[in-house]
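Structure in structure tokens, see below.
Note that one protein chain is taken out, while the other chains of the complex remain in position.
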Amino acid sequence: MADLTTAGEAGPPRAAAADRGFATTLIRTGSVILGLVVLAVLIGPLLVRWGPEEIDAAASLAPPGGAHPLGTDVNGMDILSRVLHAGRLDLGVAVASVALAVVLGTLLGIVAGYRGGLVDDVLMRILDVFQAFPAFILALAVAALLGGGVPELILVIALVNAPAYARLVRAEVRTVRELPFVEASRTSGSSGLGTLWRHVLPNSLTPVRVIAPLNCGWAMLTLAGLSFLGLGVTVPTAEWGAMISLGSADVVAGRWWTSVPPGLLLLVSVLGFSLLGEGLQERAGVTR
Amino acid sequence: MTLLDIRDLKVAIGSVQALAGVDLTVARGEVVGLVGESGGGKSMIARSVVGLLPDGARATGQVLFEDRDVLTMDAATLAAHRGAGAAICFQNPRGALSPTRVIGRQLTDRLVTHQGMDASQARSAAVGLFESVGIRSAARRFGSYPHELSGGQAQRVMISLATGCAPGLLIADEPTTGLDVTLTREILLRFREAADEEGRGVLLISHDLASIARICDRLVVLNAGAIVEHGPTTAILTTPAAPYTRTLLAAVPTLPSPHPAESGESAGSADPARPAGAGVSAESGDPAQPAGSAVSGDEVVRVEDAHVVYGSRFGAGGHHALRGVSLTVRAGETVGVVGESGSGKSTLARLMLGMITPSRGAVTLAGREPSRLRGRALRALRRRAQLVFQDPIGSLSPRRTVADAVAEPLRAAGVKAPERARRVAAVLERMGLDGTYAERRPHELSGGQAQRVGIARALAGEPDLIVFDEPTSALDVTVQAQILKVIGEVTAERGRGSVFISHDLATVRGFCDRVVVLYLGRIVEEGPVEEVFARPRHPYTMALLAAVPSLDGEEETGRVRLTKDPEEAAAGGGCALAPRCPFAEDACRTEEQELRTLGRARVACRRAGALPDLEGPER
Partner (left out) sequence: MRIARFTARRLLQAVPVLLGVVVVTFVLVRVLPGDPIRTILGPNATEADAAAARARYGLDQPMWQQFVDYLGGLFTGDLGVSIQSGQSVMGEMAVRLGPTLELVVIAVTIATVLATVLGIWSARRAGRAGDHTLRVLALVGNSLPEFWLGLVLILVVYSGLGWVPAPSGRVDPDTNLSLITGADLLDAVLTGNGPAFASAAGHLVLPVATMVVVIVAPLMRSVRASALEVLGSEAYRAAAAHGLPERTLLRGYLARAALVRLPALAALVFGFAIGSTVLVEYVFSWQGFGQWALRGLLFRDYPVVQASVVVIALCYTLIFLIADVVHAVLDPRVRI
């Protein structure tokens, strides 16, 4: 006689919380938006006549239309060309910095969570100090320290984010470490590293996978915010935040085209990451 | 007029038919037992009675409650029917009590809603109700939050909440799951009282036929959404008609008792897969075990006067899990370790496996002391002992395949890949799992299959000792029987020692040579299985034996009952059992008890052997 185990008498309470259809819609919409943005910033610049830092001396603050479909800024640079080129930089920095933060944070989190004891205590107290600052404030300070080159900015955003990942992974490792299958691995006589690599790590990274896309959106906002304040990428390099900053003076006069297009593209890209992240969270049943 | 009259109830969720035409009645003052395994649709019946079917469920038929159909009630009528008409006493009371509201308020909410009391009336009525379900210092408990309660107390509160609705029909969904045997009995009696004294109808839902049988007037057996048998309790126990009922009965581990042994035999002829290792009475014995033979194999593990203290890191306080336990297991021998939760069973298991170091005393595994070894040597020694876990699915990594899990001890031992694959296949085959299982992941396995994988993993490294830590307590009864059979075969092998840990004396009896009874970290009695079962000498052992559910449906007489939940009994000096022991004298509360030899057993009770005669009826 076969084992009599039929699924789902009274299903888990979380089943109600997961709205799979909606999650899929969110993930698809987010992916499509991001795909379109990536496509636009990769191919778009090839189709535009003007270079991103090319100055059309004849046209400063020209309104959209004619030779400049989205107009020009105060320096006579083409907004469309700049907006598209800036996308490469912003997306690239966001993804690179989050990847770096994930690697750094995961390493720290594993060491702290799996070793425990003094190592854990010391690492956590250090992270406490860094997390005693709001993230953006810390980013401002470190950006001022390191300067505004692109590699430096990637490092800044990664450093500011890493503690959160470290905590996330540490908490997960500490939970997973106590689960029966980890004990089973240890009673099998496996070495500590073997157990860590084969059992603890693969089962500890789910929240990281879910949070990372959301975090990419935040990274873009941070980069743009830093540049907006003059602590990130500076003119003439094309970057959305710096462009909005340059255009902010025109707003009171009612000139929208210098700041609205970069902001809209920034919004759309971040929204793409947000939708994707929200969908992944919904699907994973992460309730936060 | 029948209180509850369910007629041809069919419930489908999506394409799954959860209930396939169920007929069921409950009258006032009657206790009806609804029995079947998980997934059989029992809870669905309970939910349909209060009109709370899960989203997407479609129900047809009639659920008549006092002649009104619950399925067609409008919202207002349904709201009035819930609680006042029928109230469910939920499974898992800790989860079913709201965590952020004090239990007193939760009860007064019910009283105000259904009995129209004002706040102060409700408060005093609530305290009275708490007392009546056996909650001590009820007035103080009124302001407690659910997480401050023990499992037994939470169950009592749940019962008080359900009865506080003053329902015509009380539905109890697995009311005793997770409770110790001594508590189970008492909780069940509350339901009998609800029927006898308050005139309610009671529908008792359980997967465990044995535990509820004795208080039910009638039994209804449910399998895969359909009723396979119903009738008066005695009739079903003595002459079960449906093969499924016989399987259920045969799966019940019991103490010697004429009826179930017979029904077990008849089920055996009806079902070729009848478990041999379980449900076996002392008379028939287990063919795989030479009963009572003195085993003289090599010593595989020796625990000497071991103490384990789980301390806070700064020394103060700490939990004393084991207090001086000595135990030896030889090759070819199976030792049963029995005790309630919190008795130190699991700590003892991990001690023998070299997973924890004793705070005092010594452990010798396969001739070496794990506490003196480090690193590679320690890991090599750990491989000599293997553990089979209580939670079969949880003990398998969700992201690894079955083959991968079973191969782990071999990989750790440095066995080469082709050899590993061969041995994994062989050991899975032995557990009755064919090649298709090798690439499955834990979520694709049933509980029973997962436990077979767990046993396969333990066997793969060919250890000297296997410790089974309540290996069947998370499984359905019929699956339990199969797994016990497998374990019976594994423990019968001569070259290895086995330890079988259980909270349930009856399970141990089937195939253990010796039994050790633990109470709060101490051995209170040990000896050969037949001796301990036939002549229990320690009051605690007697109480455990008395609490084993029996299928004869008669109230036992003169057996020992302990007072209080273990959580409530404050441990003072002297014998740890003294606060709960019906035989305790003043001297028991001051003198530490040592194990002393009595007959073929050893007992830690100064009055052992001189206790009142328990065989005769007392009441």
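The letters A and B name the chains in turn, as written, and every chain counts its residues from 1.
Here is the rule we go by: a residue touches a chain if its C-beta (ideal position, glycine included) is under 8 Å from a C-beta of that chain, and two chains touch if they have at least 3 such contacts.
As the structure is a prediction and not an experimental result, all values here were calculated from the model.
Of the candidate positions B:113, B:132 or B:473, contact with the unshown chain belongs to B:113. The chain not shown here is touched by just one of B:52, B:426 or B:587, and that residue is B:52. The set of subunit A residues touching the chain not shown comprises 13-17, 19, 22, 125-126, 128-130, 132-137, 140-142, 144-145, 147, 217, 221, 224-225, 228-231, 241, 244-245, 247-248, 251-254, 256, 259-260, 262-263, 266-267, 270-271, 273-275, 278, 287-288.
What subunit B contributes to its contact with the hidden chain is residues 47, 50, 52, 79-84, 87-88, 90, 92, 95-102, 105-106, 109-110, 113-114, 145, 147, 161-162, 165.
The criterion applied here is as follows: only the chains that are shown with their structure count from here on.
Between subunit A and subunit B the centroid-to-centroid distance comes to 48 Å (mean Cα coordinates, whole Å). The part of subunit A that touches subunit B in the complex is made up of residues 1, 3-11, 16, 179-191, 194, 198-199, 202-203.
By the touch criterion given at the top, residues 37-44, 47, 54-55, 224, 247, 271, 273, 353, 355, 376, 379-380, 382-383, 385-387, 389-391, 394-400, 405, 408-409, 411-413, 446-449, 454, 457, 461, 476, 478-479, 482 of subunit B touch subunit A in their complex.
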